[in-house]
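Missing here: one protein chain of the complex. Every other protein chain is in place.
All chains are identified by letter, namely A, B and C, in their written order; residue positions are counted from 1 within each chain.
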Amino acid sequence: MNSFGIKLKFSTFGESHGKAIGCLLDGVPAGLDIDEAYIQSELDRRKPGKSEFETARKEADKVEILSGVFEGKSTGTPIAMVIYNTNQKSKDYSNIKDVFRPGHADFTYFHKYGIRDYRGGGRSSARETAARVAAGAIAKLLLRELEISVVSGISEVAGIQGDNFDYEAAKKSIIYALDANKEAAQKEAILTAKKAHDSVGGVSRVLIKGAPAGLGEPLYYKLDGVLADAMMGLNAVKAVEIGDGVLSARKHGSQNNDPIRANGFESNHAGGILGGISNGEDIVVNVYFKPTPSIFQEQHTVTTHNEEVDFALKGRHDPCVAIRGTVVCEAMAALVIADMLLLNMGATMGGIKRYYNHDECV
Amino acid sequence: MNSFGIKLKFSTFGESHGKAIGCLLDGVPAGLDIDEAYIQSELDRRKPGKSEFETARKEADKVEILSGVFEGKSTGTPIAMVIYNTNQKSKDYSNIKDVFRPGHADFTYFHKYGIRDYRGGGRSSARETAARVAAGAIAKLLLRELEISVVSGISEVAGIQGDNFDYEAAKKSIIYALDANKEAAQKEAILTAKKAHDSVGGVSRVLIKGAPAGLGEPLYYKLDGVLADAMMGLNAVKAVEIGDGVLSARKHGSQNNDPIRANGFESNHAGGILGGISNGEDIVVNVYFKPTPSIFQEQHTVTTHNEEVDFALKGRHDPCVAIRGTVVCEAMAALVIADMLLLNMGATMGGIKRYYNHDECV
Amino acid sequence: MNSFGIKLKFSTFGESHGKAIGCLLDGVPAGLDIDEAYIQSELDRRKPGKSEFETARKEADKVEILSGVFEGKSTGTPIAMVIYNTNQKSKDYSNIKDVFRPGHADFTYFHKYGIRDYRGGGRSSARETAARVAAGAIAKLLLRELEISVVSGISEVAGIQGDNFDYEAAKKSIIYALDANKEAAQKEAILTAKKAHDSVGGVSRVLIKGAPAGLGEPLYYKLDGVLADAMMGLNAVKAVEIGDGVLSARKHGSQNNDPIRANGFESNHAGGILGGISNGEDIVVNVYFKPTPSIFQEQHTVTTHNEEVDFALKGRHDPCVAIRGTVVCEAMAALVIADMLLLNMGATMGGIKRYYNHDECV
Partner (left out) sequence: MNSFGIKLKFSTFGESHGKAIGCLLDGVPAGLDIDEAYIQSELDRRKPGKSEFETARKEADKVEILSGVFEGKSTGTPIAMVIYNTNQKSKDYSNIKDVFRPGHADFTYFHKYGIRDYRGGGRSSARETAARVAAGAIAKLLLRELEISVVSGISEVAGIQGDNFDYEAAKKSIIYALDANKEAAQKEAILTAKKAHDSVGGVSRVLIKGAPAGLGEPLYYKLDGVLADAMMGLNAVKAVEIGDGVLSARKHGSQNNDPIRANGFESNHAGGILGGISNGEDIVVNVYFKPTPSIFQEQHTVTTHNEEVDFALKGRHDPCVAIRGTVVCEAMAALVIADMLLLNMGATMGGIKRYYNHDECV
C-alpha cells in the first residue's frame, strides 16, 4: 500500500533515519525529456534548512536516477530515484526511545506493527515527501508538454488569511506566501510561536491551469476524490477543499452555481470540477495543515509500556509544516493530473480508432 | 473505475433513467448473517419522497439479492444486489435535451464521453448512491460483529451550525438534525429557499465508534486519505474534514495536540486518526455538501452546440442534498472501515502465525 | 477477487443454482455499437444441451443489459448484464449434500470458506463462464472496430490430435473441431467414454489475428502472462501454451527462433509474442482441459465430516468440457486483447500529444 496512481503509478520507500529514501515511478511514457536539473530544483524548493521559518536540519536531498532513462529520455520502463540520507548521525535517542510524541504517528504505528523505530518518525516522517517531489517533478515535465501547469502557495498561516493571490510572488517568497500584503504578519506569527516553543498551522492553495475538460474517472476514481486522497494523505493535513469548499455548504444554489457562456464559465465556485470530472476551468484545491505536533513544551503522554510521563520534545522542527508542505501538494497534484490524462485516453471509441490508425490523419 | 475498496470491494452500475441500478460487493467473508430486512431499512432511510424537505420523486428502492447468500449467510462469493427503477416514466425531456444544467455533471460527461443521456443525470445522478447504501448496510452488519458502529447526522444547514450533537436524536429527525435546538431553524432555512426556487448547502458529520487502533495502510491507503476520497467522491461534496479539520490549521500545536494518558487520549482534535492510522478514539469526519445545483430560477447556460440560452429547470429536486446524503456518508464510512479491518490482517508476523495455527490457543 | 482486467475490467457474480449469474463490464469506451443480438449469439454458442456431445441440461441463457447502453451505443459507464437461471428446479440433493465430488472444487471451497452450497458447483460451476462470454462478446465488438479477430476451435480430443486447422470449419462443427479429418474419431472417443460413464480431456486452440505489435505491459502485465492467467483460471484447464509451447523446450535455438524479413517474420514459433509484447504476427494459445471430473463410476471420497464413502455421481454433465470451453477461451482472449489495447495508449509521449492535440492532424 505504498503506491499511488493507476496508469502513472509511483511507489516510495525509506525511513527518515535509514540509509535512503526513494521512489519508483512507473508508467512514464517513452520519449519524455528527463531534465535532471529540474528534478533537483524541485527537491531544493522542499528541502529543509533554507530559513528560520523551517527546521534547522540540513539535508542535501541529492537525487540519483537509477533506471528508466537512456540518453536523457524516458524509455517507458520504471524510473527509480534514490536520495541517500546524509544527516542521520548516531544521536542520543534515549529520551524519546520509549515515549510516544503527542500528535505524532508513533503511537499508531506501534499499535499496528508492534515495532518501534525509535530514531524518529521512521516511515511516517515528512522526510518521505522528498520522494513524492521527485516523482512530481517528472509529472510536471510531462504536463508541460501538454501546456498544463501546477503552481501553489501559502494562503493562510495561523489564521491570518490572504485574499489576493499571486502565484508568481509566492515562488519568490521564503514562506511561499500568496498574498504579499499578509506575508509580514504571517512570518511574525510563525516566529512568535517558535519563540514560545510552539507551532502554527497553515493552508496551501494549489492551482492547476490548462487541464482539458474530461479528466477524472467516475464514479470511483473521480478527480476531486483522488485529489482529496492525495492531499489528505500528506502528513498533518486535516481538511481538503475543492473550489469554494466549506463556503459552498453555506451558500444558496443561486449563489454557488457557475453560469455557462459560449466561451466558458462565468465564475468558478466549483474549482474546475463537476461530477468528478474537470470542466476546463482552473482547478483549485485548498489543503489545511495542522500545526507541527513537535513542540518543545511539556505534554502529557505515555511510554510503550503505557506508563504516564510528562515530556518535552527536543530537536529541530519546522514551526509551520504547511510551508514546505505546499511544494509536496504541487507534486501530488501534478501526479494526479498526469495519471488522469493517461487514464482518460480510451474514453471514446473515436479516440481509440484515431490513436491506432493515426496515419489516416497525415 | 466504478469500484471502490481493495479487500472489500464494491462496484456499482446503473443510470437514473435506465432499467436498474445495483452493486456487486466482493470480499464479504463467508458466514456473515445477511439480514435483508436491515439492508432494506437502510435503503429506506435514503429513499426520496419521505417529506417536504426532500424531492417529491418517489422510488420504492426495493433491493433484490441475486447471489452470494445461501440459507441466510454469506458464502464468500460476490453479493450482487439490484434495484429496479420504477419511476422512469417516459416524460418530455425536450426542454433539457440539449441544455447543460449549471452546476451539474452533464457538461463534463459530454466533454469526456461525447455522448449525452438527456433523460436526467444518468450515471452521475445521486440515484446511484442507493447502491452504495445497500453495500454499506452489509459492511455495517460485518462491523456490528466486531462491535464497531457508524452513525451520522446533519450538523449544519445553510450556515446554521449545530454545536451539541446527539446521534440518537438525529436518527429520529426528519432532516437527521444532530442538534435538536437548531433543527427548527434549519428546517425553516430549507423551506424558505425552496419557496424562492432555490436550494441550500449542508454538512454531514460521521462518527465511527469502536474501531481498534491500527486501521489504515500507510502511506498511500491511509485511513484519512481513503475516507476523504470516499466522501469527496459523493455528488455535491466540496470539502472533507477529519477531526477539527479546517480549525486545526488556525490553532497552535499546544492547542491542537491530544495529550495521552494510560487509558486513552485526553482530547480528540485529531478525529481518531494519526499518521493515517486509527488511534482507538472516535473517528470523526465532516462532509460539506454544496447546495443542490438544480434550482428553478433562470440561469445562463449553453446547449450541446455551444449556443447561449437562459434556462430555468423544472421537475422535482431535493432542496438540500446533504440530508439524504448523510445516509450515504455513513455507508461509505462503513465500507472503508470494513475494508481497512480486512487489510490490516497480516500486519504482523505474530498475527499471521496466530491465524494459521489457531488451534494453538485452545 | 472476482474481477479481471485493468482498463477494461469485468466482474462476474452468481452461482449455478442461485437466482442469476451476470457480469459488470467496466471501461468500455463510449460510442461503441452494442449489438445485443450478437452478444446473444455468442452465448448461444456456449449454451448447453445442443447435442449429445454436451450435457443434457438446458438453459436459455438469455442475457439482459441493465445499464451502460443508451440508444444502442455504449455510454462509457459500466455495462451490467444479467442471465437468470431457469433450470434450477428444486431437486433432491440428498445424495451429494455432504459428499465431496473427486476432481471438483467443493472440497477446496469448503476448506476455504467453511460453507457448503450443496446444490451443485455453486460459484465454482462452469455455468459462471456464460457471464464471461457475454463480456467477451462486447470485447469482440470493440476489436472488430480495429479489425482484430479472435477465433478458436478444438485441436485435440482424448489424445486424438488434429494437425490441419481450419477455423471456419470449426465454427460449423458441432464439437468445434479444427481438423475435419479427425472430427469423426474425436466424436467417437467422446461417445465411447460417455457410454462407459467416463469423460475425456481436450485442447482448445485460440487464434488472434490483426493485433498490432506493441500490446502487453512489461514486466508484470505481459501479454503472454495475462493470457496464461486468463486461460488457466478456467475450470478444468491444467496447461497453457503460447506458440510452440512445450515443443519449444525440446528444440534448439536455431530451430525455434523466427527469422525476420522486411515484411514480417518467416515463421511463428513464438506464437506472436516476444518479451511479453505482441510482434504483429498471429497470436496462438493452446489451452488444455482435463476430462470432466463428473463421472458416473464409483469413486473413493469423503464427506464433510471426513467419513470415507464410495460414491457414484448422477445427473447430466458434459463428457468433454473442452468443447463448450473453447467458446470461453475466445471470450477471455478477446477481453485480454481489448484491455491491452487500452493500456497501450500512453506508451509514448508522441502518442499522448497526438491524442490530446488531434486537431493538429486535420
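The rule we apply is simple: a contact is a pair of C-beta atoms (placed from the backbone, for glycine too) under 8 Å apart; a residue touches a chain by one contact, two chains touch by 3 or more.
All figures in this text were calculated on a predicted structure; none of them were measured in a lab.
Asker: For the chain not shown, which residue from C:L66, C:V200, C:I283 or C:A334 touches it across the whole complex?
Answerer: C:V200
Asker: Check each of C:D26, C:E42, C:E59 or C:E128 against the chain that is not shown and name the one that touches it.
Answerer: Among C:D26, C:E42, C:E59 or C:E128, only C:E128 touches the chain that is not shown.
Asker: For subunit C, which positions touch the chain that isn't shown here?
Answerer: Per the touch rule, subunit C residues meeting the hidden chain are 1-4, 12, 100, 102-105, 107-109, 111-114, 123-124, 128, 156, 158-159, 193, 198-203, 213-214, 216-222, 224-233, 235, 237-246, 248-262, 266, 270-271, 273-280, 288-295, 297, 299-302, 306-308, 322, 343-344, 347-348, 350.
Asker: Name, in rising order, the residues on subunit A that touch the hidden chain in the full complex.
Answerer: Interface with the chain not displayed, on the subunit A side: 1-3, 9, 11-15, 18-22, 24, 26-27, 30-31, 64-68, 70, 73, 75-80, 82, 109, 112-115, 117, 122-123.
Asker: Write the list of subunit B residues that the hidden chain touches.
Answerer: 6-7, 27, 29-32, 74, 76-77, 142, 145-146, 212, 218, 341-343, 345-356, 358, 361-362
Everything below uses one rule, namely that only the chains that are shown with their structure count from here on.
Asker: Taking each chain's centre as the mean position of its Cα atoms, how many Å separate subunit B from subunit C?
Answerer: Those two chain centres are 37 Å apart.
Asker: Just the number, please: Cα centre separation of subunit A and subunit B in whole Å.
Answerer: 26
Asker: Which subunit A residues reach two or more other chains?
Answerer: Each of 218, 343, 347-348, 350 in subunit A touches at least two other chains.
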